[in-house]
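Take this structure, written in structure tokens, and hold onto it; I'll ask about it next.
Omission of a single protein chain aside, the complex is shown with its protein chains in their original locations.
Chains here go by letter, A, B, C, D and E, matching the order in which they are written, and residues are numbered from 1 within each.
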Amino acid sequence: MADEVVTTVIREKILKMIKNEKRLDNRNFNEYRNIEINPGIITSADGSAHVSIGNTSVIAGIKIETGEPFPDTPNAGVMTTNVELIPMASPVFESGPPSPEAVEIARVVDRGIRESKMINMEKLSIVKGEKVWIIYIDLHVIDYDGNLFDTCFIASVVALSTAKFPYKKFNLEESANPSVPVEHFPIESTYVKIGNSIMVDPSLEEETIADARLTIAIDENSDIRAMQKGFSGVFKEDEIYKIIANNREINRSIREIIKGKVEVFR
Amino acid sequence: MADEVVTTVIREKILKMIKNEKRLDNRNFNEYRNIEINPGIITSADGSAHVSIGNTSVIAGIKIETGEPFPDTPNAGVMTTNVELIPMASPVFESGPPSPEAVEIARVVDRGIRESKMINMEKLSIVKGEKVWIIYIDLHVIDYDGNLFDTCFIASVVALSTAKFPYKKFNLEESANPSVPVEHFPIESTYVKIGNSIMVDPSLEEETIADARLTIAIDENSDIRAMQKGFSGVFKEDEIYKIIANNREINRSIREIIKGKVEVFR
Amino acid sequence: MADEVVTTVIREKILKMIKNEKRLDNRNFNEYRNIEINPGIITSADGSAHVSIGNTSVIAGIKIETGEPFPDTPNAGVMTTNVELIPMASPVFESGPPSPEAVEIARVVDRGIRESKMINMEKLSIVKGEKVWIIYIDLHVIDYDGNLFDTCFIASVVALSTAKFPYKKFNLEESANPSVPVEHFPIESTYVKIGNSIMVDPSLEEETIADARLTIAIDENSDIRAMQKGFSGVFKEDEIYKIIANNREINRSIREIIKGKVEVFR
Amino acid sequence: MEFLVMLMSSEGAVNIPKLINENGLRIDGRTTEQLRDIKIDVGVLKRATGSAYIEWGENKILAAVYGPREAKPRHIQNMYKAVIQCKYNMAPFSVDERKRPGIDRRSTEISKVIAEAIEGAVIVEQFPRASIDVYIEVLQANAGTRCAGLTAASVALADAGIPMKDLIAACAVGKIDGQIVLDLRKEEDNFGQADLPFAMVPKTEDIVLMQMDGHLNEDEFKKAIDLAKKGCKRVYELEVEALKEHYKADMDNTVTDKVINNGR
Amino acid sequence: MEFLVMLMSSEGAVNIPKLINENGLRIDGRTTEQLRDIKIDVGVLKRATGSAYIEWGENKILAAVYGPREAKPRHIQNMYKAVIQCKYNMAPFSVDERKRPGIDRRSTEISKVIAEAIEGAVIVEQFPRASIDVYIEVLQANAGTRCAGLTAASVALADAGIPMKDLIAACAVGKIDGQIVLDLRKEEDNFGQADLPFAMVPKTEDIVLMQMDGHLNEDEFKKAIDLAKKGCKRVYELEVEALKEHYKADMDNTVTDKVINNGR
Partner (left out) sequence: MEFLVMLMSSEGAVNIPKLINENGLRIDGRTTEQLRDIKIDVGVLKRATGSAYIEWGENKILAAVYGPREAKPRHIQNMYKAVIQCKYNMAPFSVDERKRPGIDRRSTEISKVIAEAIEGAVIVEQFPRASIDVYIEVLQANAGTRCAGLTAASVALADAGIPMKDLIAACAVGKIDGQIVLDLRKEEDNFGQADLPFAMVPKTEDIVLMQMDGHLNEDEFKKAIDLAKKGCKRVYELEVEALKEHYKADMDNTVTDKVINNGR
């Protein structure tokens, strides 16, 4: 989101506060903004969620169709993730084909879900080698105020957790448990580095002036499943180790928040 | 066609003449320009027509193929309408994908034909639920001097009326009557409002300075089958009623002109 | 390549030297630059070649798939030729869909190969009327210093000569001779006219200031198989006859160079 | 509604179901002159200059306004007035069959007629060379999205402080089982005989949007327009309520009045 | 021609039909050196600066010229001369199988060689920074459309008053049943052994367009060029006639003379 602009006044205020380990919105470095989760809000979707982190707001919709498997994975289903940075969400977003930013977010979210084996892809097979479920995760970003990676990731995880196979629509026999087979529960967290300070869940202003970005997806065991470094700044090895160490604790509390919301819904 | 430009002199002349219920080309408000109709001019098409209203000139070509029906209408054929505003026709038209103007014309022409049930879509079925005729109406606008809606509509109606199924080409048994099953005969008329005056068949200059536009498609009983209001100006309720009342008489004469041409040809 | 620019100094030097039947790089009018041919360099391709003429450098890769024949040639295979003028090769090339220049080169190369019947297309049939080999010739231009037509043509001919059918990949029974059935050996040569002088194998500078261009593909009997005049300058009839007469001898030596390279490889 | 689904999914002959019962009620229990439930929230997005969210029956739609801002690219600038640019878009998950992302012909046409309707109400002369950009995102669709979207856009324009002659109110009217009814839902649209999307500036009764497809005789058409006007007036009340509700938070109703009377 | 259609539609082996009969006549009755019937109308469109319509056998083609006008986008402007931009396009209904709208590789190449041919005849130096835009629309196609289109474009340029060295005349020549013949029609192109589209400025005999595919030895090639030149000269006569006919309406033949001699 290189095109977002922050005034010099704001930039300097952020840099000054950081020296005292404080942030513009008074959070500390390891603190997320308020996370709001509304599962199941779109009835035309097979699974959905509206998730906000602070003012950043994303709607995830899951649509499930049937189709052929890929030739090299004849017994596994298919999953695709798509992010639309629609111009509603920011004055710098433009309509048209997905920007590199949108593609990167979609691919990193997809990797976190896929590599953590959240969905058991083998269970998406309907007729071996011939017919499988195809899951579309569509992320509609409606308000952009920083940290789209995590907002999109949580929205995807919650929407998938609420998703049900549309047996009827495809004239398939209904199952006792129509839920999409969720077997793991990954969490993705994004950090930025400003000067020598590193903080989680960057706001728009922080993201705009940040030197470097790091996104980490971990599973229930805090094992790492996906990573993505971003921006043109650099990390030192021990900065990354420190992020990983901190991240375990931060993710634990977020996992509880999300799981609670999902369980109430299901 | 917001990009067409009219000089202030012309604009003021039009506004002045309108006060005396006259138009730049000396027509009265309920008068069409000269309509020329040449059916069947393109032998590579399955049906065709060259239609001019004044200097506005359109060539309609019908191509008919076979294919699968839509899942929700398994026993009905398929019809698609496409308008190309090629740069040959006006200095403001550009090549590339259809502009919003071209899309609007295509969709309004399509609606007038479809909603009047001009073509019996059920009779386009070849093998129930499996194979149907697909009718392509392609409108090639070659000279633009105002009122594309009506010129395109008449060209479509005439071309369809002359269209024959290409049985041979698709190795199908020939029928005694190979004509496309035309069962109704709709007419579409377009009006513009300039100041408080309303006139049919706008010229380029009138269209360019008009406040609002209204297109109405009616059937043989003068029942309304499709409408489209355009431009940013507004209509009052009774203005619309007046247009509809006038429109019956105007359409009657146009219908006779077209029918005559088509019958001679068939 | 209208966008390439040559300084006035260079232009005048070329024009001056031409008067003495000399060229900027000291070649005479009927002389090619050094031709380098490396067949079979890309193992992920089914056939390949790296060909340079002077500093102009092209990599040709052949990929072969199976598919359906065209309805009007049910017993013949399919061949498509694609040229990418990637921005790596010149400061004036842009990424995106093929430019008119790229399309022209691809089509002229394709015509020379197709019309000389270099590949026996009937022998690409696998199951009569149902399944054929589809040959993709992809030309990746990596350094552009003039005369892409001939460089691309030689690269295509050499790559095709080294190409083998991927029987295994498509679960087809292997043949004793897996080579693509090459039956003829066409050569294509490109001439430019500057003022009244005509010279073969134009350098970048010559191409940029040339008035007219002529490409001729001939077979082993020196019969003409394809021609393409280019640029906005004109030719006189006898200029063309003179080119054709000269061309026989020039092509003979090039044919020997290429054939030698191919035979060593096969 | 189960019977409807059955009728639609049985291959072959699709019988038109009964859409108005013996008591004159429609499949969702509404009378012929009744709108679906409508709920409007104002100012729901941070980044947009103005925004609104509307739930209209089972439609869920967001509208956002950016501007007035510099119109880009420059060649679209008009030196006498602001240009109105509108993008109506359906989310891939808003309909039964997943919609592929990107603009299609239907959304191109709807964007055009909505932009023209808005230009009929906004005081565009106040902002030469500028662009006022309206984005309508359909999150869940159930017939009538262009009217619901235009209604939301009108409220978002007010929230953005864009001067208008007055709010625009929109609603569709149609014909089902031979009767003229207000505000078609999906099954009524699919199996009905006519659909007429309509929008006006309620105060002046200026018609800013009107489209129609189906079959109406002249009397039916007049009855339809009459009913559409009644519907728009009710929609207008809901718009004003929503704006008042939103600005009450500022403890000052005069703000709302200022916004919605801004243009005069 | 019925026998041809049969041969083409029978699946499997396609036998090449006899294209020249024992009397030396072709399937449409022409001699080997005969053009198809050609009819040219000048000034057929209102909006274009100049225009022409040509019927060439079963080809029906329109050409329009706009300009000289400001070249856009600016980076294509040449400060020493006008740029010639050409779009050759086939209508979806102009061929047997409906052609999807939009530019394909074939029309891209044809547009390029036609633009270059025109630039060889127009006095482009008179209009620095300008663009002269030529649009060719093929409404009905039956082989030889690029030659017919370029011929029509040349007349349209004259109608637009664009100064040229002289009119361009174009026609194809080819080989069928082993003989060199003028102006191939579709079946001759499909089943022949060579096709050579050709265009020149008849007055100077400057060759402005030449393409070839098929199989010609050197003697055949020379014979082909010779025949093509004869064809072009006949086409030129028809062009001049059409322009004279058109300007006769102005009761003043000097106008025509002025137009077609404009450049000198």
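Assume contacts are C-beta pairs under 8 Å (C-beta built on N, C-alpha and C of every residue); 3 or more make two chains touch, one makes a residue touch a chain.
Owing to the predicted nature of the structure, the values given are computational and were not obtained by experimental measurement.
Enquirer: Among the chains present, which touch the one that was left out?
Expert: A, C
Enquirer: Which of these, C:Pro39, C:Gly61 or C:Gly112, touches the one chain of the complex that we don't see?
Expert: Among C:Pro39, C:Gly61 or C:Gly112, only C:Gly61 touches the chain that is not shown.
Enquirer: For the chain that's not shown, point to the residue among C:Ile18, C:Ala45, C:Val132 or C:Leu148 touching it.
Expert: Checking the options C:Ile18, C:Ala45, C:Val132 or C:Leu148, the one contacting the hidden chain is C:Ala45.
Enquirer: For a quick check of understanding: of C:Pro91, C:Pro178, C:Gly195 or C:Gly260, which residue touches the chain that isn't displayed?
Expert: Final answer for the missing-chain contact: C:Pro91.
Enquirer: Which of C:Asp3, C:Asp143 or C:Glu239 sits in contact with the chain that's absent?
Expert: C:Asp143
Enquirer: Could you list which residues of chain A touch the chain missing from the display?
Expert: 72-75, 98, 100-101, 103-104, 106-107, 111, 114-115, 128-129, 214, 219, 221-237, 240-241, 244-245
Enquirer: With the missing chain put back, which residues of chain C would touch it? List them for me.
Expert: So the residues of chain C touching the unseen chain are 41-45, 48, 55, 57, 59, 61-63, 65, 82, 84, 86-91, 95, 97, 136, 138, 140, 142-145, 169.
Everything below uses one rule, namely that only the chains that are shown with their structure count from here on.
Enquirer: If you walk from chain to touching chain, how few steps can bring you from chain B to chain D?
Expert: Minimum step count, chain B to chain D: 1.
Enquirer: Taking contact as defined at the start, I'd like the list of chains shared as neighbours by chain C and chain D.
Expert: Chains in contact with chain C as well as chain D: not a single one.
Enquirer: Please report how far chain B has to rotate so that its Cα atoms sit on those of chain C, a copy of the same sequence, as a value between 0 and 180° in steps of 5.
Expert: Roughly 120 degrees of rotation.
Enquirer: Which chain's mean C-alpha position is nearest the mean C-alpha position of the whole protein set?
Expert: So the chain sitting closest to the middle is B.
Enquirer: Measure off the straight-line distance from the CA centroid of chain B to the CA centroid of chain E, and report it in whole Å.
Expert: Centres of chain B and chain E (C-alpha means) sit 32 Å apart.
Enquirer: Taking each chain's centre as its mean C-alpha position, how far apart are chain D and chain E in Å?
Expert: 52
Enquirer: Take the average of all CA coordinates in chain A, do the same for chain C, and state the distance between these two points in whole angstrom.
Expert: Chain A and chain C have C-alpha centres separated by 49 Å.
Enquirer: Give me the residue numbers in chain E that touch at least two other chains, ranges are fine.
Expert: Correct list: empty.
Enquirer: Quick check: what residues of chain A touch more than one other chain, meaning two or more?
Expert: Within chain A, no residue contacts more than one other chain.
Enquirer: Output every touching chain pair, sorted by label.
Expert: So, checking each combination of chains, I get A-D, B-D, B-E, C-E as the touching pairs.
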